[in-house]
Structures are given as C-alpha cells and as structure tokens.
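A single structure is presented below for examination.
Removed: one protein chain of the complex. Kept in place: all other protein chains.
Chain lettering (A and B) follows the sequence in which the chains are written, and residue indices restart at 1 in each chain.
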Amino acid sequence: MSQVEARLAAAGHTVPPSPKPAAAYIHWTQHGKLIFTAGQIPSRDGKPVATGLVGKDHTLEQAKKVAEVAALNVIAALKAAAEANGKTLDQVRILRTMNFVASAPGFTDMHLVANGASELFMLAFGTMHARSAVGAPGLPLNVPFEVEVVAELG
Amino acid sequence: MSQVEARLAAAGHTVPPSPKPAAAYIHWTQHGKLIFTAGQIPSRDGKPVATGLVGKDHTLEQAKKVAEVAALNVIAALKAAAEANGKTLDQVRILRTMNFVASAPGFTDMHLVANGASELFMLAFGTMHARSAVGAPGLPLNVPFEVEVVAELG
Partner (left out) sequence: MSQVEARLAAAGHTVPPSPKPAAAYIHWTQHGKLIFTAGQIPSRDGKPVATGLVGKDHTLEQAKKVAEVAALNVIAALKAAAEANGKTLDQVRILRTMNFVASAPGFTDMHLVANGASELFMLAFGTMHARSAVGAPGLPLNVPFEVEVVAELG
C-alpha cells in the first residue's frame, strides 16, 4: 500500500475503485508527466451520495463531507494514472484543482466547501496546490460538488 | 484533407473557418506540444446559432446539437494550431475538455449536453478525453453552451 493510502486509511478513508464515467469520457489523460483528470463527483458504488444545492439542501459542514467523497474519486483516478506508469500515488503531486459548488442563491462559501477536498488532498499527499472555487446553479446528476485536477507524476 | 476532416465530412460536418474572437483574446496558445484553446461558443458565420437556457428554451436533444457547433469551432482552433506547426488535425489529441451549460433552475443533465461535443470529438479524433461538465446561470452572448479544450500535438 502506498504511503498516501496509508495516511488516508489512518484517517478513516479508503480509495475506492475508479467509478464508471457518467458519460462519453475517461477519467484521466496524460501528456508527458502531466495528468488531467475528469471532473469527479461525490459518488460511491456508482451512485451520488448527495443531491441538491449547498445553502439550501446541505449545510457547509455537510457539503465539506460531500467534497471529500469527490476528492477520493479524484485520488482513485490518479492512482489508476500512476499505476499505468508503473508508479504509485506516492509519486503524484496535485498542481491545481478546480472546484464547483452547486449553490443556492446567496450562498458564497464555496471556498470553505472546497476545503473539504483540499484538506483531504493535503492530508493524503502532504503538498499544497493552487486552486479555484466557484458557484454553479446546478451540476450533473444534481450533485452539490464537482472537482477536476491537474497533477504531475514524479 | 486530414482524416479527421474526412471522418467529420462523412458524418455531415464541416470544420468552419475559426470565428473572430468575441473579445480581447485569441483562439489558442501553445506551450511545447500543449495547446490551450479559448472557450468556444456555438456560433456560425460570427453569430450564435442559439440563445437561452437549456431546460427552458432548449431540450436536451436541441442542446446536444448546439454543443456540436461549439465543438466544430474548437476543431477549427485546433486546426489553426496544428497548421501553424506544419501539422494537420491528424496529429492532434484532445486531453481534457471543460464544458459549461447555461442551465435553467432544476436542469441537471449537463453531462448529457456535453456528450454532444465529446461524441463529435471522439468521432473526429478517434480518441477519448478527460472531461468536466457544469452548469452556469448564463454565458456570453446568451449562448447555451461553451467548451474549452487542452490538447496535444503529436
């Protein structure tokens, strides 16, 4: 097991199998040592773990937990990318994340929701990343959160 | 004619001339073999082919067709990038697409709208890409769809 997965396990998290893409795409592509992931949603066993808007159907604290689930799906995609290169998650560094929060009118704490994903990435990889967080009126399958990542293989 | 354009022609699609940018930007930039495109909208001959929100002014099927028009403008930008490098579209691979769908409240099938673009890219290039699809409350010129791409030259 990679040290990344060991740190996640110590915090109670398991890297899931990479979920089936919800549409006509794949979960990651590679250019040199750069990895681009698809936008990952908070799904488990192929089903969204939450639906609706943050600030209406979900509190900030609930939304941060939902963001963790999406972040684990990012890590699953990065694990597949690493393994396809004969590496493990310990050779991965996240460079930049783009976070979308399905937001009720007036909700403006997208950055705090995104912390749910960012803090999990920091725990797992031990490095910091650049990041954007913005609102959306809705997201695919009515999920409250989506995150895509650019990473590098060491 | 490139094989990419031949496959598109067989499906009834023509790569248009790259449209005039709607504001202070250019359609593509290059770093090594990476190409970053500007966000492309569903315009033809300099005019939006559709305006309004998906889920209110457009059905899913209509929106998928609109997404194809934006995807053709992406391919036009990639063609210009390839030709500036003495290459053709046959040396292009799309790595990642970011799709925005102008969505009426309650519309959550952005991923299916984005399939309109993704399926055209797969038909044209014969490869799969990573992808994000999200909602927006509105887009420039009131178009229902916008897509930007990161690609590589072979």
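We take it that a residue touches a chain if its C-beta (ideal position, glycine included) is under 8 Å from a C-beta of that chain, and two chains touch if they have at least 3 such contacts.
Since this is a predicted model, take the numbers as computed values, not measurements.
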Sole residue of A:S2, A:S18, A:Q40 or A:S103 that reaches the chain not shown, by the stated touch rule: A:S103
Among the options A:S2, A:N73 or A:N115, which residue touches the chain absent from this view? A:N115
On chain B, the omitted chain is touched by residues 22-31, 34, 36-39, 98, 100, 102, 136-142, 146, 148
It is residues of chain A that touch the chain not shown, namely 33-34, 95-98, 103, 105-112, 114-115, 118-119, 122, 128-137, 150, 152
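Here is the rule we use: only the chains that are shown with their structure count from here on.
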Rotation angle superposing chain A onto its copy chain B by C-alpha atoms, nearest 5 degrees: 120
Expressed in whole Å, how far the mean CA point of chain A lies from that of chain B is 25
